[in-house]
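Every protein chain but one is kept in place in this view of the complex.
Let's look at chain A:
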Amino acid sequence: MRGVKSATWVAGAIVVAMTATACGGGGGSDSKAAVDPSGTYTYYNTEPQHPLVPTNTNEVGGHYLLANLFRGLVDYDGNGKLRLQNAESIESKDNQHFTVKLKDGWKFHNGEPVTAASYVDAWNWGANAKNAQLNSSWFEAIKGYEDVHPEKGDPKTDKMSGLKVVNDHEFTIELSRPVSTFKQRLFYDAFYPLPKAFFKDPKKFGENPIGNGPYQQDGNWEHKVRFKVKKYAGYKGVDKPKNGGIDFKFYNTDDSAYNDLVSGKLDIMYKVPNSATSKFQTDLGDRAVNEPYGGITTIAFPMYDKEWGKPEKAKVRQGLSMAIDRDTIVKTVLKDAYDAADGWVPTVVEGYKKDACGEYCKFDPKKAKKLIKEGGGVPGNKMTITFNNDGGHRDWAEAVCNDIQQNTGVKCAAEPKPTFQQVRNEITSKKMSSGFRMAWVQDFPNIANFFGEQYRTGAGANDMGFSDKKMDELMDKADKAKTVGESNELYAQAQKRLTEQMPSIPLFFDHTLGGYSDKVQNVKFDTFRQAIWTDVEVKK
């Protein structure tokens, strides 16, 4: 999913903690102050765009609230490993038939026990076309999905045949095809359980959600102002909160939130505004956080274009890639707010391989010129990089164009379009004729998510219209693999294919630029660029 300006879309959630990298933000200062276990802190957020229903929440504002109000079958722990939460076990021999057993004693915030039906009913409801849920496609792999969610017309039934309740603590899932990363996907909002109260009045629930997570709603949702949550005493998960609650404050602009952060009126912010990227480390000192997360920025090319679609143009793109001095751009223009990319998968994501892109992502102007020449040159000897002007992309787009122009003699211009929506519109209607910004932020931290959504033939976010049979085959094989390790290996081979064709040029891996106030400590950020909410300690 791409980073957006005003509304950021999310699939991602909870805690894949940073592998404690050198740049490490983390709150581990030496002198730990006394901690108030019932202390609360404020957290930067934006007003959710929809009522708080898990199957209908796909943007970050609402997601960050749901991620604290709910816990699904699994989530990601501090080391980026998948861990069981509400699930006692999720077993499968063929990645197509799953048996899920639930832990005992889990209850919703209203006291209702969480049972197998809480999951199955919620998923059936979310998949049902009648309810028009934005996340319904997450259930697409479950057998019987097309019966409750036909392309056209009313659903034949309201139950997917692939979901069966065995007893209160056990249910089975049958998929229509094997998906090796299905378990990895189950952490997502769409798969949360729902209490009976939801089905009685979904509208009311959207205002006052009742979850099973570490926090419960505290007071009414003050629209556009704040949403408060407090520690839920009956929470049975492994990540019990070390604080009393969170006050999510909604801001109109990042700039105003940042000013609050610096003056101590806001405790944690995960997204420093563009205007402050060069000064936030001075402003915040060791409370500034600058570390990589699971996002990548690339320049994509329209493979549906007559010229760019020619097979020999792969060489041209490889050449262009080699003409870009990523390291220098990162250091000078981007102030270390990004890492130079050496492949199509960010460092913090499972399946990352060092130098996956090989020499083609290394700066070498001589070879760049040679490759471009061999590939017959850039069409018309000029190119553009289109981006949305409301997202702070101008700086790097111009720097990259500069490099290309200087090192290869190809005329290059950064081409801003006013809004994100407008760019998306042109991209999805396949109107591009030269390079354009393409970015992806993980839905879940695995290479499968980066490739499956962007480089599979006809995939949802395959903006390039890229299609390679061999690569599709490799990915299909990977999805059927028995283990995640095996699947990762196959995806690595797919990445090799990508290097040969280079439909997109990897540029940068994105960073979390955040910070926190001196009221809190033990603030760590994960690969979804969120603080680990439950671990935050409030000083006395």
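Everything that follows uses one rule, which is that a contact is a pair of C-beta atoms (placed from the backbone, for glycine too) under 8 Å apart; a residue touches a chain by one contact, two chains touch by 3 or more; residues count from 1.
Throughout what follows, contacts and distances are computed from a predicted model.
Hidden chain, UniProt protein name from the list "NADH-quinone oxidoreductase subunit K", "Sarcosine oxidase subunit alpha family protein", "ABC transporter permease" or "Fe-S cluster assembly ATP-binding protein": "ABC transporter permease".
Residue-wise, the contact with the chain that is not shown comes from A:Ala461, picked out of A:Ile173, A:Val345 or A:Ala461. Listed residues A:Asn68, A:Gln96, A:Ser118 or A:Gln133: the one in touch with the omitted chain is A:Gln133. In the complete complex, the hidden chain is touched by one of A:Lys81, A:Lys156, A:Lys224 or A:Lys240, namely A:Lys224.
Screening A:Ser38, A:Asn252 or A:Gln406 against the full complex identifies A:Asn252 as the residue touching the chain left out. Counting the whole complex, the residues of chain A in touch with the unshown chain are 1-2, 4, 6-7, 9, 11, 48-51, 58-59, 129-130, 132-134, 136-137, 149-152, 203, 206, 223-225, 250-253, 255-257, 259-260, 262-263, 265, 419, 421-422, 424-425, 428, 459-461.
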